[in-house]
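Of the protein chains in this complex, one is absent; all others appear in place.
For chain A:
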Amino acid sequence: MPAAHALSYEGQRRRFTRWAISPSVILLLLVAGLPTVFLLVTSLTPGTLVQAGSLTDFSEPLGNYRYLMEDKRFHESLLVQARLSVYTVILQVILGTGMAMLVHAGQERWKSLRHLFVIPMVLPPIVVAVIWKLVYTPDISPIFHTAKALGFMLPAFTSNADFALASIVVADTWEWAPFTFLMVLASLQTLPGEYVEAARMDGANGPRIFQHIVLPYIAPVLVVCTLFRVIDSIKAFPLIFLLTGGGPGSVTEVTNYYAYLLAFNYGELGYSSAVTVVLLAFTVVISWLAMRLNGKLQNQE
């Protein structure tokens, strides 16, 4: 046995894996860890690009955070974010589940089509935004032409305060409902057919089967989808950038977008960092929650 060797299999492997992992660990600390620290530090300064030395001015470290408390636009952006997240997530989970049920019901016939349902989700986000820009632009969109032909005027969705957020929600739902679709379909495929058969024998109808058998079975997946979409909705950017630019006024200005404007339109890097730190804290809490919940769900299985 080579166990007697100075370096056994275990020993050699340990030495090799140490070498294998070090570059990644160092790099991640350098390019992911360090910027996080850097962001925290910047958030303590009044840093702007125009004022020399402002990025190293720590005379009033909590100034940005104090200002956050009274910044109406920031509060407003949190509300917009909440609205966007709630609407999009609910719609996406319901529609995605519906689509999955439908395709699952017709599986044999449409097996090969199911990959096409996923197209919106894999498209480059900016292409999705371009597509919806076309849909929402009166000159070019058939929707507006059709409305005009039928004799009524549609409001310009993206520049109308009442419709702007809804137009983002619709586009985002188109893009991401396929995510729930994919996850739920995968889950439905592992649902034992006997359960459904047995229930049907007992005289249960479609809605009851859904409520008592299918829904409990896919519930964990729905929870995962919801949390994942919530986390991602905090990052919404290309759609807002291209469709509304946060407007009109600030009805579609989510916190992420506000932070972007602060930093890269107004040059307020310090204050933007503070906004971003809050956003980051939110994300970490939700992600942590997602991990915990998922762990619990898996233990139940």
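Simple rule for what comes next: contacts are C-beta pairs under 8 Å (C-beta built on N, C-alpha and C of every residue); 3 or more make two chains touch, one makes a residue touch a chain; residues count from 1.
We take it that contacts and distances are computed from a predicted model.
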Out of "Maltose/maltodextrin transport system permease protein MalG", "nitrile hydratase", "AtuA-like ferredoxin-fold domain-containing protein" or "A alpha-helical domain with a conserved ER moti", which one is the UniProt protein name for the chain not included here?
"Maltose/maltodextrin transport system permease protein MalG"
Touching the hidden chain in the complete assembly: which of A:Val127, A:Ala161 or A:Ala198 does that?
A:Val127
Hidden partner chain, touching residue among A:Leu39, A:Leu191 or A:Ala204:
A:Leu39
Can you work out which residue in A:Leu44, A:Leu84 or A:Met99 touches the chain that's missing from view?
A:Met99
Extract the touching residues of chain A with respect to the undisplayed chain.
2, 9, 12-21, 23-25, 27-28, 31-36, 38-39, 42, 55, 99, 102-103, 105-106, 109-110, 113, 115-127, 130-135, 139-140, 142, 145, 149, 174, 179, 182-183, 186, 224, 227-228, 231, 234-235, 237-238, 241-242, 256, 259-260, 263-264, 269, 272-273, 276-277, 279-280, 283-284, 287, 290-291, 294-295
